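Heads up, the thing below is written out as structure tokens.
The complex appears here minus one protein chain, its other protein chains still in place.
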């Protein structure tokens, strides 16, 4: 269970309102790689971890911190929306700055949330659990976590470039630093697991059940051979099990598929002279 | 532009129909980490790559291959649905096997797709681009690609355990091997980029603009200290810029937030004795 | 079944076109608490009502009226879009008013709907039945109806503040009045049901099967004790069954959860020295 | 910011695994009125509250508790999935109990989450922020909260009826009791606000701007007059401003709408002999 | 505006409950091509029609009828769910018929809707306005309407095959007949418009602005020449403007794209020796 303290983990106070920027900042609150995503992703991974110990604790520590980041961003967005104008075009025509604000802000910040933050991204798509994963396999999940922190920090950095407000930048400099730490930590945890398990997820599937002849082969399926110069095209494979090979003109292993007609009760396109279809059971 | 050849990249023929398994197999066709996801993710990343060369080619090669995997799975699913029964409970009551099939198959495979594959997952959620990312930053994106191949291979392996059909297992053994190769290749590409850029994405944001004091610090925000024993809690940070530190009882850096009342035209809860709110402009 | 008459329930004619406002007005047509939501919510509740009588009739009366409101809003939006410009930036640069319109209108009003209303909200999210509920329990559902009319009227009032067009305001003054009536009517119906059933939904679950000791207890799980001053923290409970109590420092009733390892065929993270897991069946 | 303690708020341990019930229990974890919905709804309402004091504290207290309920349900679901079978139809045919489990469980619990809980409902729809609202108007929002606790308790009670497992029922008896308290508390808070503001949301819109003649009128728009017998059809209105009136045969106030043709650059259906359409600007 | 009469447009009474079939029948109520889709699609097209007359009336007539079909299906589904069991696996084990029902019914029919119909499809996806279109161009829209009636009738016919209940089949025989009429009517309306406008939508774009040399050309982009034998590969084009031509080995008209590097403030992958990028403005 959880306890909440009132102090923010870090300051979240802009120097002045900026409703247009509030719209943009929603991306790292409620977007695909925003703070809601990492908070719920880490918590679900933690709750589903079978086997106590440091990984579960790591997930709960970090998921709990991300809730604080959601809180900081929600607070910052509410303040950026302070006193946002909602007037009509006539008023806007008289004052170009208000006009720009009215044109660029998210209308739902006024109509729906009453100048509050929303669980949505910078164009208004509501947050969805489609964004997250908790698979039960920690190496697979930590890779998603490293991805989320990478994409999230990238977005925070781009948002940093989009404002000159010292208060906003101060908060972003905190979040960007935390994203550095979180990339570091998932990287460290991944290294630990890769050392134990080899790099390919899942590590527990018997290798001989895979089609060996294509397990370390690069297929050149698009024009041009630039891809042949990469590390993935020759030399020992990263999993140390074989050598990479490069197939310049890969062909098909399978046949031309021919599907059997559907039974009449499906009412697909009627086929003249249809072959005999024996019943399933 | 693309050309299509009729032969499948690999065989996709089950020994016998199995509509219940067809439903499950949809997961790696149209689910969060299914083949549609990787195909469109790699192609969009390739099309958006600014700077020609081996990475764009690598993305186009692999994205094009994934289209072939979509095709193989669609074919396999159509065959698993061959002659699927659609009858009512009465018929089912007379034949427990048909009853089990009717209860376990996806009704849309009969009603909507006419015994064909659908761009949906194993519970019927339609595929959505919420699943994918192409950010313009290749290290961030390759990490997502490695994640997708890890989660996708994990799911393929679990599906392998759920059938004994030799034809299905044969196809899965091919896909599982390709997922091994693809994990290897994104791993190799990631290593190249990390060597050039350091491990933290993006590498181009000036370090001094980050809040240094929290950039390598672990905050213990959940009860218990198991997380202190991990590699992420002490020793040199993975980005080689500092030392990890562990804060056992982290406090707040920020203040208790107090938001200003909304202007009257927003019609939020009326506040008695409300403080003066100067207009925005 | 239904019949349609051509006259609008009320006027829906703006004084002049305003494509930017058309975009905003979409919120109460196709948004979370827009007219499509209340129309379909009331009709589904009506169709599902088991037990004829006044509540079913009430639902059908009101659901049928809401269809007329959808129609009024669709008509108003089409007129606000009359002759909307679609030109490019060059033209816009020459005329700031056109520029403001082009920047602020929803591009789909030109590209997709051809200057017609859309079943979407003010940022373009398509209407979804995620917004509505028909549970079979009328008290639970009437509370949702009262909520929908409250949120909907709030949004209509905010939209009233965003325009000075007399025609738009005239139509909104009708809708805002109807929302007053509808809040009144659901309130009245709720009072009737609460009198019969007590206030807690559902009223038919045996009280002794609930964990009595926490059924009227307030847990203070966030810092600060402001919440202790509310009506919910002391005095007789609203359901008249007990007294409210306030727990200033609530603890846990449960234990630390320890999950059993997953079976090998799930291929979760391998656990060294894993405990014996007996099979399920 | 938040802290996490390891102990569950209440026990979450079934007597035995039941993967089919795990699927159903997802409804109150990740469904429309599940615990994720109330947790995020209350937290967002709390963060957006402008004006400190008891309501913000109330929201933070309760939102923080709901996170503990998400945790309990996630733990319970993981345990209900312990050792869930994943085999094929052949195996199922040999053992009807396994067959029933395989047919009734959510395949994503094996393929996607590796026997863990998912942020999804009982048919697999992922959680979406479409479910929740934080409007800045507390009376409107508390009504949504009362609704959510009513629908949520109703679902919990129905789920109680669907199992005989003492461990599951024990946990549900706790949640059902908490939902009683939460209905009580929102009811109490609503009473306070209604006393101050009158019952119609928002209370701050000048009454004279509403179309008075329809503000307390019931329109009988569906066949039958059962609705005329309700409290909403006669007597003083609930907002004490007027008397309810019942219109047995309501007519239209508006005209037949005639829309102007679209400009040629929209390429709608060409209209022969179209009337002159003056340009917008 | 609308009026509702209590009588159903046609009977909707099954001979006996069948909760499993109720789940399937949801497809034509709330699925992609279900009755909600056609009702709202026709109504929105009608409301957006610019130019009064027979097409607007046609749309309103048919849209209003579809609301009656939604009602019939909702009623039928509620009756199919009459007294549906909700018990647990133990009870199910004792009675295979109940077991089959429990395994095959939609759990939300019990937990969420209380034995009522839902605005969702046969696997539980909620209805979304993503399914429909009203473009302002009637020929384009009537083609969508003909499509919807074709897909809808196909699904109704498949559902007819899935039951032997005389009451259900009776209702379906009505809906299937209406879908025949509706296919006929959209077909008739399409013929009228095509006669006036030629077959290509939109008919108002000047032909000379199209790239003439590819306007009637078939590109053979997949292996095999079966497509060359169709009507579309030779002979006069259907729009009577030219002759179809078949290109057996189509090449590219464009060049290899080379994108310019992103500016530094975007923080994409850093490019060594990047070319000079002049600023945009």
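Think of it as A, B, C, D and E in the order they're written, each chain with its own count starting at 1.
The working rule: contacts are C-beta pairs under 8 Å (C-beta built on N, C-alpha and C of every residue); 3 or more make two chains touch, one makes a residue touch a chain.
Worth saying up front: this structure is predicted, and the values here are computed from it rather than measured.
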The omitted chain touches A, B, C, D, E
Considering the complete complex, of C:59, C:102, C:157 or C:238, the missing chain is touched by C:102
Cross-chain touch to the chain not pictured, restricted to E:22, E:70, E:133 or E:162, is E:133
Contact with the hidden chain, among C:136, C:250 or C:263, goes to C:136
Contacts from chain A to the absent chain lie at residues 18, 20-21, 23-24, 27, 31-32, 96-97, 100-101, 103-104, 121-125, 154-155, 158-159, 161-165, 221-224, 252, 258-262, 264, 266-271, 274
Residues of chain D touching the missing chain are 154, 157-158, 161, 265-267
Across the whole complex, the chain not displayed is touched by chain C residues 1-6, 48-52, 55, 86-90, 92-93, 96, 99, 102-104, 106-108, 110-112, 114, 123-126, 135-139, 193, 196-197, 202-205
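The working rule: only the chains that are shown with their structure count from here on.
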Listing by label each chain that touches chain C and chain E gives A, B, D
Interface repeat test, B-D vs B-E, A-B or C-E, passes over-half contact pair overlap for B-E
Expressed in whole Å, how far the mean CA point of chain A lies from that of chain C is 28
For the pair chain B and chain C, the C-alpha centroid-to-centroid distance in angstrom is 30
Within chain A, the set of residues that touch 2 or more other chains is 1-9, 48, 50, 52, 55, 60-61, 64-65, 68, 75, 78, 86, 110, 112, 114-115, 126, 128, 130, 133, 135-137, 139, 154, 157, 202, 205, 265-267
